[in-house]
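Pasting in a structure now, in C-alpha cells, and then I'll have a few things to ask.
Omission of a single protein chain aside, the complex is shown with its protein chains in their original locations.
Let's turn to subunit A:
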Amino acid sequence: MNSRERILGRVRRALADVTPDQRPYEEAVPRDYLRAHGERTVAETVELLAENLADYRAIVHRTDAEELPTVVMRLLAERGSREVLVPPGLPPGWLAEADPVRVHDRAALTAARLDRVDSVVTGCAVAIAETGTLVLDGSPDQGRRRVSLIPDHHICVVRVPDQVVSSVPQALERLDPARPLTWISGPSATSDIELDRVEGVHGPRTLEVILLG
C-alpha cells in the first residue's frame, strides 16, 4: 500500500463516527458575515483606500490621466532613479516624460540584473479599501511577480474607481485563481525585533501608489 492510500484510509477510518453531510457545500456553511463593512459612496471608498494605504506607510498620490506622466517623472526624479523596470504591457504614455533608462522585463533578465534596477512602475488588478491592499495578477501591465519584488521602489497605478472594491470578499470575486496573485499592503516590513516595525526587509522599502481618476 502506498502512502496516498494509507493516509486516505486513515482519514476514512478516523471519520467512521461521523455521519456524512449530504447537503451541498453552499448550504453547509452559513455566510451571514458582511460582504463589506459600512455604507460608503464610491468617493468615500476611494478615500478609505487612500487612508488605509497611508496608514500602512505607503505614499499616496492622486492625479488624472493628463497629469500622470508628469507625476511619474517627478516621483522617479525625487528618488534619483537611473533605471526603471517596465512590465511588457504598461501603457506607454505613463512613462512618456520619465527620464530614467527603461529596462523591459523579459524572461532572460536574471534576478541579479533586476537587483540593479532602481524603480518599477506597474498597474494593478484590484485594490481593497478596507484593508489598504493592492492585488497584482500578472497581467501585462503588472508583469511577473518578481518585478514588483526586487527593485527597492515600487510605483503602482490604481485606476479609480474602477479597480477599487470595498472588501476582501469583493476582491476575491473579481480575481482569477488560475493566475499567480500577489497581495500587497504597504511596503515590506518586519516586527521581529522587539516588535519594532521596520520597513523594507526583502521587498521594496518604498511603495508609492498613484490613484488615477
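Quick note on the criterion: a residue touches a chain if its C-beta (ideal position, glycine included) is under 8 Å from a C-beta of that chain, and two chains touch if they have at least 3 such contacts; residues count from 1.
Throughout what follows, contacts and distances are computed from a predicted model.
Chemist: For the chain that is missing from this picture, which UniProt protein name fits: "TetR family transcriptional regulator", "Putrescine/spermidine ABC transporter permease", "Tungsten-containing aldehyde:ferredoxin oxidoreductase" or "Iron-sulfur cluster-binding protein"?
Modeler: Matching the unshown chain against "TetR family transcriptional regulator", "Putrescine/spermidine ABC transporter permease", "Tungsten-containing aldehyde:ferredoxin oxidoreductase" or "Iron-sulfur cluster-binding protein" yields "Iron-sulfur cluster-binding protein".
Chemist: From the list A:44, A:115 or A:162, pick the residue that touches the absent chain.
Modeler: Once the missing chain is taken into account, the touching residue is A:115.
Chemist: Can you name the residues of subunit A that touch the chain not displayed here?
Modeler: Within subunit A, the residues touching the omitted chain are 2-4, 6-15, 17-18, 20-21, 25, 28-34, 37, 52, 56, 107, 110-112, 115, 128, 130-133, 138, 144-146, 149, 168-169, 172, 177-196, 198, 200-204.
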